[in-house]
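Shown here: the complex without one of its protein chains, the others still in place.
The first chain written gets the first letter, and so on, giving A and B; residue counts start at 1 in each chain.
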Amino acid sequence: MNLTTALARLLIFPGLLFAVPAAWFFLWVERKAVALMQGRVGPPFMQPFFDFIKLLGKSTPPRSGVGGLLMRAWPLIAVSAAAGAVGLLPVLPSSGGFEGDLILLLALLELPSMCIIAAGFSSRSIFGEIGSAREAVLSVAYNVVFLLAIVSIAASQHTFRLESLAALPASPMRWLGVLALLVCLPAKLHLNPFSLPNAEQEIYSGPMVEYAGPELAMWELSHGLEWVAATGLVATLAAPYITIWWLAALVFVGLMFAIVLALSTLASATARLAIDTTVRFYWQCTLIFAVLAVSSALFMRLRS
Amino acid sequence: MNILSMLWKNLWGGNRTTLFPARPTVSKGYRGLVQFDPALCSGCAICKFRCTARAIEFKAGKGEFTWSYDPGQCTFCGRCVEGCAEHALKEGHAEHALSQESAPPPIYLHIGELKNAYTVKRKTTVKPAVKPDASPAVGAPAPNAATGGTQ
Partner (left out) sequence: MNLWNKLMCYSRRHSPWLFHMNSGSCNGCDIELVASLTPRYDAEQLGVRLEGSPRHADILCITGPVTHNAVNAIHTVYDQVLGPKAVVAIGSCPATTNVFIDSRTLDGPLNKHIPVDVFVPGCPPRPDAIIQGVAKAAEILAARGNNPPATEIVIAETPAEVQP
């Protein structure tokens, strides 16, 4: 795909212009669904938008030196990475893409977590360090499963191109991989029961403790864009191939909505698990299945 | 799967929230702001003595007194109201000056905004002393010393 198409996908659809309101919409859906399931009313529809605007209007603490510069840079890197990840999603059929863009999507999806870890350490606050350490441990635990699931899907379908993966009919291996991805999503999106790095009252917001104002707005936005990108990835892999463009887009968004609702149900049904239980869950329970998936995919590929 | 059935019931069963700015009603025994009726107050200052937070101030003057109450200082314990009711009962009155409204106190923006003071004239329940008459009464003996006086 040429430069204009790439820029259009990055900035307009499904990039920034579409992704940012979608991020706010999904943030609202999650908060409202959790509230309704808890018997409350919950925030009004435009709440994430108002939060964003209000944060833009607050002042930031003075930051000095290279550490200060880094602190200002991490949220911007996180937002651009997440927006790029959303831009790579093949929402419409035959929207282009390139060989290996699945790998690029994974790398871009990884960057916000890396930025959170780096931000916690560069804020030189003890609470930031604790939160970043927890995020790092959690990241290693779920990322192994995440990447092994993706690799098993790609190996079984013989392609690393998102568009081809969306177009090909699903094999049983793919459903196993999608299930593994869904298990990793709560940890990636900092939801209960794996919301440990976000422990607000426990470690004073962890890595975000020193952030304020527009920087915090960027962090919230990157969180929302992570929602869109992660659920979009699962929707790409799970959706059937439809040639009518508006129907494809509708099914895509509908699947994302269903995944968001399922994750909200999980978030309101569970409590936060401690770090050792979380890590044990990912290393013991899910790693087995991920290893099985990869080995069977490779085995099938070797045989064919 | 109890939690999932609970979530399902909550989702379709409606929320239990009191929408802002409506407020849930308080029970009848709720202890809110203390209310003062100047017409019924006898100025005994038992409420000031019993107050735990020094929210009630009492200044006695000549023939009148000033009673003031600061809801910001008050802890809404109700001891003043109890003391007033006990004292009124002992004196044989059916009504007493202090009562407590069953409503939460209002928010305010400046210190001392809710404080109010009343200056009440003392009620005259005691008859003033009568001066003895200057005219000599017939047959009224003047008090004598015990020893027999010379006539």
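Criterion: a residue touches a chain if its C-beta (ideal position, glycine included) is under 8 Å from a C-beta of that chain, and two chains touch if they have at least 3 such contacts.
This is a predicted model, so every value here is computed, not measured.
One chain is missing from the display, and on subunit A it is touched by residues 31, 35, 38-44, 47, 49-51, 53-54, 56-62, 64, 123-127, 199-206, 208-213, 216.
Those residues of subunit B that touch the chain absent from the view are 15-21, 23-24, 26, 52-54, 70-76, 104-109, 111, 114.
As a convention for this text, only the chains that are shown with their structure count from here on.
One finds 63 Å separating the Cα centroids of subunit A and subunit B. Across the complex, subunit B is touched by residues 35-41, 265, 268-269 of subunit A.
Subunit B meets subunit A in the complex at residues 3-4, 7, 10-11, 13, 15-17, 19.
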